[in-house]
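Attaching a single structure in structure tokens format; questions to follow.
Omission of a single protein chain aside, the complex is shown with its protein chains in their original locations.
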Amino acid sequence: MAELSEPQTMRSWRVSTLANPTAFMRLSGKLLPWLIALTLILFAVGLTMAFLAPPDYQQGETVKIMYVHVPAAWLSMACYSVIALSSAGYLIWRHPLADVSAKAAAPIGAVFTLLALVTGSLWGKPMWGAYWVWDARLTSVLILFFLYLGLIALRQAIDEPGRAGRAAAILALIGAVNIPIIKYSVNWWNTLHQPASVIRADGPTIAPSLLWPLLIMALAFTILFVVLHLKAMRAEVLRRRCDAMIAVHVRGDAAQDRAGGEAVSHV
Amino acid sequence: MFDLGPHAGFIWLSYAAAALCILGLVLWVWTDERTQRRRLADLERRGLRRRSSQQNQDKP
Partner (left out) sequence: MKAFLALIERDLRLALRQGSAIGTALGFYLIAVSIIPLGLGPDLALLSRIAPGILWISFLLSAVLSVDALFQEDRDDGSLDALAIGPLPSELIAVSKSLSHWLTTCVPLIIITPLAGLLLNIELNAVPKLLASLAAGTVGISFIAGAGAALTLGLRRGALLLPLLILPLFAPFLIFGVGAMAEAPGAFVQSILFLSALSLFSIAAMPFAAALALRLSLE
């Protein structure tokens, strides 16, 4: 684990300044109240618009499920992008915060992916008559869910945090490279097995009266993700601080025993 | 409340699932930060120091 440096005054917005965990804690602490307020406002507006929106001429009111399903699916992809970018940053520059970002995002992404699957399934039943239809999008999201699980499982399986972070980063990048391939092949597979009349989950085109609530809800979910991610990162930074302190203490004790009572710890 | 048509149950279930997921995440993330803060305060109380301040202490 990289060392924690003394707090720096923020002279400029250089990346290296932002990479400082202490600066990050301060920045995020200032940003969060505003972001939380924004999230609440957006959800209030979005939900109101969603429930006031007219029913779809084809699907009736069940189109309202779109307002949670589509943002959740969009977030599951966006979150993975965050993980992929953070992982690349960690492997290339060894930013400790990059590892924190990737680690914090994975469970959040997994939950949103699960939500996308559940809401997709609940949408599917009234629309297509079955709780699970192997349509291209749902199948891709299912595979994405397994990728998330793999990331979390790999991190948990490795005890040494440095190796865990880098192994997870490698896996994240392997997955990232494969996601377009997977989506393309699942699409191909789906059109191969489905008759010509493909039912698109959001109808031929989205009417503006349905589009605006969707955009607001998507924005609300996105800002919510930012809030959750920042909070999770803060907790992880604190956790690593604690672990580092304990490690220093343990080493100090060992040195003390070796030096026969002199309270010196050369770290 | 509103008339959400014949499939209202699915709609409510979806929103309930979303609320559950979001609440779960919020709870997890908030309590995690609180736990870590408490752990940190506890360690600091017990006299452990971060590496940098310990070095300062050892200087004559």
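As written, the chains take the letters A and B, and residue 1 is the first residue of each chain.
Everything that follows uses one rule, which is that a contact is a pair of C-beta atoms (placed from the backbone, for glycine too) under 8 Å apart; a residue touches a chain by one contact, two chains touch by 3 or more.
Predicted model, so just to flag it, every value in this text is computed and none were measured.
*Asks:* May I ask you to name the displayed chains that the omitted chain touches in the full complex?
*Replies:* A
*Asks:* Please identify which residue in A:Leu97, A:Met127, A:Leu147 or A:Leu210 touches the non-displayed chain.
*Replies:* Touches the omitted chain: A:Leu147.
*Asks:* Of A:Ala37, A:Leu52, A:Ile174 or A:Leu211, which residue touches the hidden chain?
*Replies:* Only one listed residue reaches the unshown chain, and that is A:Ile174.
*Asks:* In the full complex, which residues of chain A touch the absent chain?
*Replies:* Listed in rising order, the touching residues are 91, 143, 146-147, 149-150, 153-154, 157-158, 163, 166-167, 170-171, 173-175, 177-178, 181-182, 184-186, 188-189, 192.
Please note the rule applied: only the chains that are shown with their structure count from here on.
*Asks:* Using mean CA coordinates as chain centres, what's the chain A-chain B distance in Å?
*Replies:* Chain A and chain B have C-alpha centres separated by 15 Å.
*Asks:* Sort out for me which residues of chain B touch chain A in the complex.
*Replies:* 2-8, 10-11, 13-15, 17-18, 21-22, 24-26, 28-30, 32-33, 35-37, 39-40, 43-44, 48-52, 54-55, 58
*Asks:* For the complex, which residues does chain A have touching chain B?
*Replies:* 3-6, 51, 55, 60-62, 64-65, 68-69, 72, 107-108, 111-112, 114-115, 118-119, 122-123, 125-126, 224, 228, 231-232, 234-235, 238-239, 241-242, 244-246, 248-249, 252, 264-265, 267
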